[in-house]
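Excluded from the complex is one protein chain; the other protein chains are retained at their positions.
The letters A, B and C name the chains in turn, as written, and every chain counts its residues from 1.
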Amino acid sequence: MAIANESHQEEHNMQEHHGAGRYVVIWVVLLVLTLVTVFTGRMHLPDFGLLLALVIASVKGTLVALYFMHLSEHRGANRLVFGVSIVFVVLLIGFTLMDFGTRFRLANPPGSQYSDLQAVDIGANPAEGRTGGHQQQIKQQHETHE
Amino acid sequence: MSSAHVTPGTVPGPKLAAHFASLEVQKHAARLGMWLFLATEILLFAGLFACYASYRFLFPEAWAASSRSLDLTMGTINTVVLITSSFTAAMAVHYAKEGKNKMVGHMFVLTLLMAIGFLVIKFFEYKHKFHIGTLPGRYYFYEGIQLPGAPLYFTVYFASTALHALHVVIGMTVLAFSTVRAYRVGDFNANNYTAVELGSMYWHLVDLVWIFLFPMLYLV
Amino acid sequence: MTPSSSIAAPGAVVPGHEATDDHGHHPSYLTDGTTVKSWLLTVDHKRIGIMYMVWVLLFFLVGGIFAMLLRIELLTPGPTIMDAMTYNRVFTLHGIVMIFLFMIPAIPSIFGNFLLPLMLGAKDVAFPRLNLLSLYVYLAGAGFALWGMLNGGLDTGWTFYTPYSAHTTTTVAPVLFGAFIIGFSSILTGMNFIVTTHTMRAPGITWFKMPLMVWALYATSCIQVLATPVIGLLLLLVTAENLFSLGMFDVARGGDPVLFQHLFWFYSHPAVYIMVLPAFGVMSEIVATFSRKNIFGYRAVAYSSVGIAFVGFFAWGHHMFVSGQSTFNAGVFGVLSMLVGVFTAIKVFNWVGTVYKGAVEFSTPFAYFCGFLFFTVFGGMTGIAVATVSLDVPWHDTYFVVAHFHFIMVGATIMAFLAALHYWFPKMFGKMYHEGWGLVSAALIILGFNATFIPQFLLGNAGMPRRYYEYPERFQALNVASTAGASLLAFGFIIIAVYLTYALIYGERVDNPWNSKGYEWLTASPPPTHNFIGPQPTYPEEPHFYVDPNTGKGEVSDV
């Protein structure tokens, strides 16, 4: 009786009812972690700053998923779905970054840290004749001024 | 769904659609469907995260400089607002299970108010950017950052925050329906809270995405 | 795998089937309400499947006409019947229509919708209204895309590679937006199937008693749910790039067109399996029915479907070996691509193994199975060949690749589509078509198909790039051969259209002409509105269990 089992188990898992206190605790923890990540973010840690921020974000995300979204009570397919989607996100990003990191250097976007070529456009600076691609508007402004 | 097989007279519960074997199955199906839908949302943002990751990997300096040009205070306030709104949404589910429909409505109203607050703050951030010229791609005319990749950062910034804001609006619509139902009909109870639960799950996803967007955009 | 003890119940009573012994006493889903409204607003998965069939076949016709125009244009090295711009639009539209409007919805949305609940002993899919919504979303997207095509069309190729798609002056935006909308339809169908498989299986149908078609649809749905959002986002980004110069892939500002390709193929490679996995599922049913055997290595075939779905996600880079991607990545994606080949090989061997000690009836669906088997082996192995990193260098973007994926898309998927159409035609309409014409058109199609695409393999070897309006004269002979084959193919399709339409009206009433023991045949043909009359059937045996009831447990022999 597979049908009954899967849905029945699910129903059974979801029957538990916790007090509101649990949500308050999670909420407070989330706020504290937000402040922590703002604090560490403002220190501008050189290499592992982003990594640390992402770790904190992952912890926060896990808390939201587990308790606000009740994943801690779910079993089976629901968890699997969530887990698999996260795995796929990681692999999508991982394989893509792997490409940029190991590519023939000149094939990376010019001006990036993995390329030896000069960037075509590196931001707006009319004094040096660079307009951030905003030529049209600057020209128009010019004309109206004259 | 035709509702030919509703069993009247028992505990007020959701209608059992004819094709389901039992209410258990129906709820399970709804929840699993929602999780699958959330998975698609995660992968939708994954595309943007991949763009973000690639360009961050290529242009770390521009990324750091550009992220510092954002208003961290506003970003932090928005994060707090969204987390709190997520908390109230979770509380709504809690009250729905206990059958306190009034409280469900109140909680969702709070959530909606915070959502509006979030969008308003976002609007002012956008306005500032349009003013100083930190805009995507070829519209970029900010002279403060002279690094390759800076216009790209703002492409990613605008694409991801706009997509997120769209989700906030969709989430608000979904929650608004549940709010009205909680006040008007008031039929949520321990047996029948799927609508509240699914709406609030969607809202948590919106929060979840922001939890990642916030450090990625403001704190690199 | 060993036979479970449940096999021991021979000749089990199948209650749902009883009512079919006297035809006409229960309304079938076809006769239960005949107004237009009863069709357009139906939530019955069978009717939705039939409506999908109408539209999908219509788009197949459109895509087919485009294909014939292309083949005629390529008869001569220079201009033949259209100018270069028209040609570029036509091949783009051929790709878009065939992939987004035909291939992806074809088997899952028509046969999946129709059969999945029947095969699981359920009354409907889990979310019938979402199911109807997915049909209308599909039509809305198709409408957008067609509107864009009529307003000038686009010339980017179905791959929409930036920066070309960002700068071309043709109408990119509406077509891309149409494809984006169709993505939602695909996601809804996928979600529905996954949830249905998880929650709606009738008592007795355990995971490893599900028909293999269900396994295939389940794996397909996983891909649809997980991959489609990424292309959705990407289509939005390209639309924004084209309309507003958003700049995500803008080369002048550090954007990377290869990143676009990564994201594009993250969807579009698995999308190939969205198209071909259901075909594998169909063929598993057909080979079992027509050789009256349980599937040889059921678990291996079931697992390999899921395996293909999973590994298929991580092979996307083999579309980009010469695109500037790193050598290291090429290696990683190269190895992973080989694994997909292994999973497919498992299926092929097990299908052949199924025939072993079977009792083969050579009727139309089985004829398609034979064609399918050859095309899958050849198409699949040439797929492995183009994924062999160094071999891809000369073959990439030539007609070899065109021929390879047509072997899979047309050779495997359309063969399976036609096989499914013939196999389940009696199930859907309770009518039988003319077997002789069926075999004739199958032969024509298989022959025509070979004549169309084998020359294209050789063209690719000779170095003719794809998407060429004009070509050096030395390629002409092979192009003419290919066009001739395509005409044969088209002729085969016309014959099918004629005799199936005839059968729809005048066909002989039948119930289970194949004496199949697939689960979907446990109910009447055509099935009643809620699939079963009276109590639900029980499922004591696995599907396609053709063991002699008198010999009890059946003779289990290991190979």
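Assorted remarks:
The criterion applied here is as follows: a contact is a pair of C-beta atoms (placed from the backbone, for glycine too) under 8 Å apart; a residue touches a chain by one contact, two chains touch by 3 or more.
Throughout what follows, contacts and distances are computed from a predicted model.
UniProt lists the omitted chain of the complex under the protein name "cytochrome-c oxidase" (options: "NADH-quinone oxidoreductase subunit L", "Cation:proton antiporter", "Urea ABC transporter permease subunit UrtC" or "cytochrome-c oxidase").
Put simply, the missing chain touches A, C once the whole complex is considered. From the set C:345, C:480 or C:495, the residue in touch with the chain omitted from the display is C:345, counting the whole complex. The residue from C:128, C:153, C:211 or C:297 that touches the chain not shown here is C:297. Of C:193, C:424 or C:469, it is C:469 that touches the chain left out of the display.
Check C:459, C:489, C:503 or C:524 against the missing chain and you find that the one touching it is C:459. Although one chain is not drawn, the whole complex shows that of C:223, C:263 or C:373 it is C:373 that touches it.
Panel shows subunit A; residues 104, 106-110, 115, 117, 120 of it touch the chain omitted from the view. Interface residues of subunit C with the unshown chain, by the touch rule above, are 1-3, 7, 77-79, 83-85, 88, 155-157, 161, 163-164, 167-168, 251-252, 257-258, 291-294, 296-298, 300, 321-324, 327, 330-331, 334-335, 338, 341-342, 345-346, 348-350, 352-353, 355-362, 370, 373-374, 377-378, 381-382, 384-385, 388-391, 393-394, 396-398, 458-459, 461-463, 465-474, 478, 515, 545-549, 551, 553-559.
As a convention for this text, only the chains that are shown with their structure count from here on.
Taking B-C and A-C together, the chain pair joined by more C-beta contacts is B-C. A separation of 14 Å divides the Cα centre of subunit A from that of subunit B. Centroid to centroid, with C-alpha atoms defining each point, subunit A and subunit C lie 35 Å apart. The multi-chain contact residues of subunit B, meaning those touching 2 or more other chains, are 21, 25, 28-29, 32, 36, 39, 43, 46-47, 50, 54, 58-59, 137-140, 148-149, 151.
The set of subunit A residues that touch two or more partner chains comprises 3-4, 6-7, 77, 84-85, 88, 92, 96, 100-101, 108-112, 119, 121, 133. Listed in rising order, the residues of subunit B touching subunit A in the complex are 21-22, 24-25, 27-29, 31-32, 35-36, 38-39, 42-43, 46-47, 49-50, 53-54, 56-61, 64, 72, 76, 79-80, 83-84, 86-87, 89-91, 94, 97-98, 133, 137-143, 145-151, 190, 197, 200-201, 204-205, 207-208, 211-212, 214-216, 218-220. The touching residues of subunit C, counted against subunit A in their complex, run 198-207, 222, 226, 230, 247, 251-256, 258-259, 262-263, 266, 313-314, 317, 324-329, 332-333. Put simply, subunit A touches subunit C in their complex at residues 1-4, 6-7, 77, 84-85, 88, 91-92, 95-96, 98-104, 107-112, 119-121, 133.
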